[in-house]
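Of the protein chains in this complex, one is absent; all others appear in place.
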Amino acid sequence: MDFQQLWEITTLPDNIPIVLLGILTPFFLWYGFREAVKNDRLIAQLEADPALAKTHHRKHQPYHPAWDKTVHVWPYLLRIEFLACLAVTAFLILWAVYFNAPLEEPADPTLTMNPAKAPWYFLGLQEMLVYFDPWIAGVILPNVIVVGLMAIPYMDTSPLGNGYYTWKQRKFAIGGFMFGYLVLWLALAFLGTFVRGPGWMIFWPGEIWDHHRVVHEVNVHLHELFGLTDTLQIAIFGGVATIGFLAAAGGATDFALRKYKPELFRKMNIVQYVHMVGFLVIMAALPVKMVLKLAFGIKYVWVTPWFNV
Amino acid sequence: MSDKTPTSDIPPDPIYAKSLSVPIFLASLAVLVSTAIAIVDEFQWRRPYKAIQQEWKTVYPNYLEGLAGERRTHVNDVLLELDEYKALTKAQGRASDDSKAARDAIQLQISNVDSKLAVLLEAIKSPRSEIAAESYKAEHAAQVAGMVPVTKDVADAKGYLEKIERINARKMRLEWDEKDGLLADATVTGQTEDTTVGVAIAALVPLQEKKASLQRELGGANGPLSAATARVNAWKTKNLGNIALLLDNLDDEDLSEKIAAKVSEVGAAEYLDRHTTALEAKNLQGEIDRVKDWSVGDLGVSQIHIPDARNWVDRCETCHLNTRAPLAVNASDMGGNNLFASHPRPDELLATHDPNEFGCSMCHNGNGVAVTSAKEAHGYNKYWLMRMFPSPNYETGCNQCHVGELHIENGERITAGKENFRKYGCWGCHKMEGYDPEPAEARLVAKQIADLDAEMQAKQTRIGNLKALLDPVFDADEERFSEMEPENKRQRSALAMEIAGLRTQKAALQRMFHDLNKERKRVGPNLKDVRSKVKRGWITQWVQNPKGWRPSTKMPVFRWHEKGEAEAVAAFLWQSSTDTTDRRAYNIETIAPGDPTAGEAIFDTVGCLACHSIDRGDENVGNDFAANLTNLGEKNHYDYVVRWVENPRHRIAPYCADCATDITPAEFAAGAEKAAFTRDHTNCPNCGHELQWDNPTVMPSFRLSRKEARDVATYLVNQGGGTGVDMSDPAPWLDDKALFEKGKRLVAFHGCAGCHEIAGLEDEGRIGTELSQWGSKPMERLDFGHYTSDAKRGIEPLLDFVAPKDEADGNDTKLFTDSQKYYAGKWYNHRGFILHKLAKPEIFDDAKNLDRPARLRMPRFDLSAQEMIDIATFVMGSIETRFLPESMKYTPDAEGEAIRKGWWVVRKYNCEGCHEILPGTVPAIQELPHFIDGQENAADRPPYLVATGFRTQPGFLASFLKDPSLGGGTKAPKSLRPHLSVRMPTFSFTDSEANALVQFFDAMAKQPAVYQPEPLVPLTAKEEIVAQAIFKGANCTQCHVVTGQAVTEETKAPNLTYSGQRLRPEWIARWLQNPAELEPPTAMPALFRLECGKCKTWYSTDEMANLPEPDTCSNCGEGLGNGRWVYQDKALKAATDYKGDHIDLMVRYLRALAD
Partner (left out) sequence: MVPKNELDTPGLGEVVEKVQEAKDLHLKWLKNPFETELWRSIFRHKVDDAPRNRSLAVLSNVFLHLHPAKVNRDAVRYTFTWGMGGITFYLFLVLTFTGVALMFYYHPTKADAFRDILYLKNDVPFGNFMRNMHRWAAHAMIITVWTHQMRVFMTGSYKPPREFNWNVGVILLLVTMLLSFTGYLLPDDQLGFWAVTVGTNMARATPLIGHEGPLGPEIGATAFNDIRFAMLGGSIVDANALLRAYIWHCVALPLVAGIFMIVHFWRIRKDGSISGPAPVMLASEVKTAKGRR
């Protein structure tokens, strides 16, 4: 095992942000869930003792009726903001002094870099290129993510957890977001940085990035498994398979929601509900396609003369 | 804090109570500290040169004071005072002064003549054309009158001739801008001159002749200067740094003891290197003060701005402070710190490449702009494209501009690299700019010939069409025919004229094509002779491992994977070579053996050892330019060697480029003309194109007679103690047809046809990658194979590699342990790639699972570490110079171009094996025992060619080069220097090669390109007698010979009968005046004395050398310039009676001596 390659990637000036993210995100998750646990304990206590619920000030922070409910922004808020700014400035200055921003050879269109990677924050999308055609991975998916994010407030009807950390009351919402953000965005970005080497092949930590490595991959299309040859038949088969999957997934989600989250189902109107199921299904489609590709080597499910999925 | 309820029982509000002052204090402290760090980083850490400059300000002055304190006399200060050297420099000074004065005067006259010519030509232009028109009419009249001479008595012509006379008599006014008028009988009034047209026209030719003679004079004036400078340099290289000479010439006693003590303590080289300074005392003190008063502030960044290179800036001298120090400072002076060493050879290198104009990175590359760290400044940071050329390969940068030059002055390493690239035949597989250009040019010329053919064909058909157009009209319609016929005829004759023009062009191109094919040389011998040349037992072992049989061979060792591959290759070569069993058809007669002892004598003296070498006992004698000939008998057949030695150029069977094969005698017989199978039939019986009867070898013919050839061959075939390798194996597989195809595939795969001419593979290209711009190949395109990550991390697979050649010489320098500070160990760069490739060519195939065709093919050459580094220096330097502006590129003038082209021919044919072309170099042949202890005087050695351009007439030199036997051939060879045992061989140069050499020697001696000898004024009878008297008196024929005179023991000088066509009159005059001045090693005495014009006292050359007042008679003060050269023997009455200059007389006598 040769961990110098891993060390070189980690200490590469341009990979410092992704490493930093790898440190900060777990910290803040812990920082947030610590609050959530306190709140959840408080909620459980209140639910167990309705009388208390009436009088309690409903916050886990220290409280005394005589203390002021609101405090002056100056100096109490501004001082911690000032502290934050100082800390960030110091960190940035040290970072700028000791690490030089990367500057490679002047651009040469004739000399392709291998591997040619997008900036670290788009590596998640670039990873999707392995499993989907560029028009899905590069255009449809980003738009779905943005629209999905924008639609969240209009789909999440439960007023619970508005303004305080909680896990018990918002398991489904936080679970869904974390799957989208942590797994599909950050984890894939890490994968793209540390594991994707020359020729976009997978080099697990400990393997040296060898430009000469040749990996034999047999990519087959779904319809080939069923021995179809005529293009029209293939197109139809592909359509049926894709839409079929989506419908099935939608049905399964619907069934699961009705069974485990009835109150959610009841409070959302049909438009909200359908959108939520749609986004959840699309989010689920990504890992399914990854499994199809990595495990079974299936490249396209739906092949038509104009586009492939 | 405001607080509504009574304070006693309310706990304090944590927000109000807690103060953030500590964290804020710490945070602001952090900001303060990090800002301070940023500032310190900017002004201190990123500017390491500040510390370096401080160190310099202590180390350098200490060194200077050390020098000043113990006033060390510079060896050269004393030596340069020696009168011997003074005389030389005085002679050089005098030669340059009077040559300069003379040259300027002549130049002035030439420009005057030019201006007159311009005025004259302009004035007579119109009248001359009038006269021409009239005289044409007169001629026409004479022609009509029946081809009679054009005289006045021809009726019609009379009028025209009178008209011409009238034109000639016409008055004309010429405006000169020069005082002295030119026309003899013209009346000069101030700046204008009235004359007649006839006189003016008549004045044209003498004016042009005057210009030619002036140019000759100019050539004459240059000669002695270049010869004198060569002499000064030769003395310097011999004597400077000669401690013994210094000690016995030093008058200051105690200083000489101190120096002697120091020398004995440290050794001469160390003493010269460390304890001498080029600066006089006062300059030394000036330098110390200069550095001292800088000690106040820091020196800051010193930069050179180069506007041409897109405003590039070089700041190297910010740390390399002593680069242009006034005296030579090396690392050990500066306490082992190479940073403060001064630039080597400042007066040669920095003079021509002035740093203020070139900067540093134009030659050294690197990242001149950066001063933040040494690694950054040298461009060794990861992504910098123009990395500095590392320490042993400093001279790589020269090749950016001097790419076409084989010999680069002051560039020993890169010149050695280019020479190795040529010598080891790298250009056989790798295309490289300047090497072996002939095939490509020949293809180009062939294409042009084809185009001309096509054009001629088209014009011919048009003539046919025009004719066809005319014929039917002839019998159909008489009147229309007479109307069309003249125009038609005119067109057809115009076309015919054009065809004739094209035909002459084609002939010229064909000659060029012929020359190119003759000039084209191959790295190795022609393998089509293998069957008749080598023994059956030898060839397979040689193919298997050439170094097994002959360790010193240049032929590389190929990697044969399976058993039997060498056999297959040998079989293919054997069967593809010309089958000469029918010896009569190939004009091969069996030859009786000769006398080996006579052969050995000829072999040692005629000059073979200038290129070849042979083992005598355990010592190898001769030069390594060509093969080592020991034990030749185990390899070659006797009669082949005889034919080869007699005329190596003769091919057994001629080669036709178009049919792309050798032509057999059968084809000759079957051909149209049934031509005999001899050299003078130069057209191919199958396709009519030109045949090549010459072998692509540089080996010349020594015009050995058949007997001499037999003697030498017998000696060669029987000498050598035998290599102990069994050659008796009849090698049946050589005739095995089955192996032919396999062998051919292997030969094609290994690219043997790149260096050898092989039947069937003549047009095989080069199998290696082109190296013309290898230096700027991006790293991604260099395949380090599985060593890529090792190279990047500096893991060295060949850590203890020592080149086998070095190991044999007992020197174990390891190639890959260079401990470059910034470069330590990491070899993922061009230098690392090529050095590993040269050390172990198949290294990048290691651990690769490849089948045969994909494997690396480069064979293993037996190079020493130094040779590998030199080749790397050269190949790394061949880059496409994006970085270098056009204005800085080296574009040689005509003289430089002649020298550049000449070196290619000189190095190709190894002229330096026998001749000394660069002053101070010792040719290989002059180190042979025969020439040293046998006759140590200069007479027997090949002629000294420094400044030979001034001695020999270009015409004669060209013809001599092409045929040194001066027309005699092998039968009755005439020799220029009959006493010499060593013979100038016939290289069968093409015209372009001979001209290249002639221009090369002219340019080296700074002679004008065009040369016309002075017309010879024949001697009157009286003068003839005086000349013969002097000739006999001086007894010239004692050392010299004249054709027809027998060569005696004492003859040791050239044959004088050729002086007229061979020597330049100006040179003969100078030579007779003072031979030692032109050619120091000569034994010719000075036979003439200079007689003072007024008081007639005589001065010998030595007396003239140390006259109190240069060039003035010591007792009458008259200038010796207009003195007369007289023969030294006063008693010779005939001479003393003759009042003219004896040297001029002898020059004319010698020129008239032609046989």
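We call the chains A and B, going by the order they appear; numbering starts again at 1 in every chain.
Basically, contacts are C-beta pairs under 8 Å (C-beta built on N, C-alpha and C of every residue); 3 or more make two chains touch, one makes a residue touch a chain.
None of these values were measured; they are calculated from a predicted model.
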Among A:Pro134, A:Gly244 or A:Pro262, the residue in touch with the chain that has been omitted: A:Pro134
Of A:Pro102, A:Gly251 or A:Gly297, the one touching the omitted chain in the full complex: A:Pro102
Residue touching the undisplayed chain, where the options are A:Leu24, A:Ala187 or A:Ile202: A:Leu24
Option from B:Gln109, B:Asn168, B:Thr229 or B:Thr372 whose C-beta touches the chain left out: B:Thr372
Absent-chain interface as seen on subunit B, which is shown: 2, 13, 15, 38, 41-42, 46, 310, 369-372, 383
Residues of subunit A in contact with the chain not shown: 14, 16-17, 20-21, 24-25, 28-29, 31-32, 34-36, 39, 42-43, 46-47, 53, 57-59, 61, 67-78, 80-81, 84-85, 88-89, 92-93, 95-97, 99-109, 111-113, 116-122, 125-126, 129, 133-135, 137-140, 146, 149-150, 152-154, 156-166, 169-170, 173-174, 177, 181, 263, 267, 269, 306-307
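Heads up, the rule we're going with is that only the chains that are shown with their structure count from here on.
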Contact footprint of subunit B on subunit A as seen in their complex: 4-5, 62, 64, 66-68, 71, 76, 79-80, 82-83, 86-87, 89-90, 93-94, 96-97, 103-106, 108, 111, 114, 208-212
Complex interface listing, subunit B residues touching subunit A: 3-5, 10-11, 13-16, 20, 23-24, 27-28, 30-31, 33-35, 37-38, 41, 382-385, 778, 780, 785-786, 788-789, 793
